[in-house]
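Shown here: the complex without one of its protein chains, the others still in place.
Each chain carries a letter (A and B) given by its place in the written order, and its residues are counted from 1.
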Amino acid sequence: MAKLTPDELEKISKSNHEKSSNWIKVGMSTCGIAAGAGEIFDFLLEEVKKRNLQIEVKKCGCQGNCYAEPLVEVSVEGLPAVTYGKVNKEVATKIIEKHVIAKMLVNDYIYDSLT
Amino acid sequence: MNPELIKLVEEWKGKDGNLIMILHEIQNHHGYVPRELSLELSKMLDIPLARIYEVITFYNFFKLSPPGKHLIRICMGTACYLRGASLILEEMKNILGVQEGQTTKDGLFYLDVVRCLGCCGLAPVLMIDNKVYGKVKKSEIADILSKYIKEE
Partner (left out) sequence: MYEKTVLIKDTDLRREDKTRQAYTQFLDHLRQNDQHSRIQVVRVADVGLYDKGLVIKVLPDRITYANVQDRDLERIANSLCENKEAIKDLVYKPKVKQEKLALRNCGKIDPENINEYIACGGYLGLKRAIFELGAEKVIEEVKTGAIRGRGGAGYPTWLKWNFACKVSSEQKFVICNADEGDPGAYMDRSILEGDPHSVLEGLIVAAFAVGASRAYFYVRAEYPLAVERIEKAIKAAYDYGLLGKNILGSSFCLDAEIRLGAGAFVCGEETALISSIEGRRGTPHPRPPYPSIKGLWGKPTVINNVETLANIPQLISKGGKWFAQIGTETSKGTKVFAVTGKVKNSGLVEIAMGATLREIVVDLCGGTLSGGPIKAIQTGGPSGGVIPQELLDTPVDYENLQKLGSIMGSGGMIVMDEDDCMVDIPKFYLGFCVDESCGKCAPCRIGGFQMLNYLKKITEGRGELNDLIHLKRISYAMQKASLCGLGQTASNPVLSTLKYFENEYIEHIVNKRCPAGKCNHLITYKVIEDKCKRCGLCSTNCPVNAISGDKEKGYSIIQEKCIKCGRCFEVCKFKAIYKK
């Protein structure tokens, strides 16, 4: 990483950090990790690798819905991005099999706020 | 002189107000601040031992005696208090047979109470070493502790 000039800063700011519309974000703040997000993150990474899926698994901070941790936001092309809450390994498996692979949202676990 | 301590002090030597950071590193390594190290530190930093002790005894974080293999911290923040943290504390005391600030006879657990770990959404919360347990029920405590006992 080299020191940035103001123009280089502008350039990076205009780039799209979400290079693809296929990603999974796991909330990894202290409260998320306390609720088990660490294991879910590792599990999802493993499943994606095992099944050779073209989707990136990333970590992010706490969006505020702490009562519903672990939170996992999923974006797959052709479907709206949604946030799943209280995700355990069973739900994580459904996310992979139903949402990512079969392109259908999983019932009963979506937490959709007003914003 | 302690070679580790020398290295640590060298790292922090040029920086003003380094005492608390050095004490943190010592405690990270040993679990508490041993008196012998405080004595050596006083010589290395050229400050009176009393100054070191006045800092250690002011801050809740620093311990003067070995704390036991596993550090249990029960959060007594407002949210946890409202959601039954005192009952969790009582149950811990009953099972372990110690009061706050004490180590169990087998040296396995040290029981501490902290004011707010910042996980209020999961109240009541407790930490054992670096692992945070949320939404803890009184009935689960024996199970949680048994995992650490089994490891021995």
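What we mean here is this: contacts are C-beta pairs under 8 Å (C-beta built on N, C-alpha and C of every residue); 3 or more make two chains touch, one makes a residue touch a chain.
Since this is a predicted model, take the numbers as computed values, not measurements.
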Original post:
When the whole complex is taken into account, which chains on show are touched by the absent chain?
Top reply: A, B
Subject >> On subunit A, residues whose C-beta touches the chain left out of the figure >> reply: 1-6, 9-10, 12-17, 25, 27, 29-31, 33, 58-68, 71, 73, 77-80, 85-86, 103-115
Original post:
For subunit B, which residues touch the unseen chain?
Top reply: 16-21, 23-24, 54-55, 58-62, 76-83, 114-121, 123, 130
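In this section, only the chains that are shown with their structure count from here on.
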Subject >> Where subunit A and subunit B are represented by their mean Cα positions, the distance between them in whole Å >> reply: 34
Original post:
Which residues, counting only subunit B, touch subunit A once they are in their complex?
Top reply: 117-122, 125, 132-134
**OP:** Mind listing the subunit A positions that touch subunit B in their complex?
**Re:** 30-31, 33-35, 66-67, 69
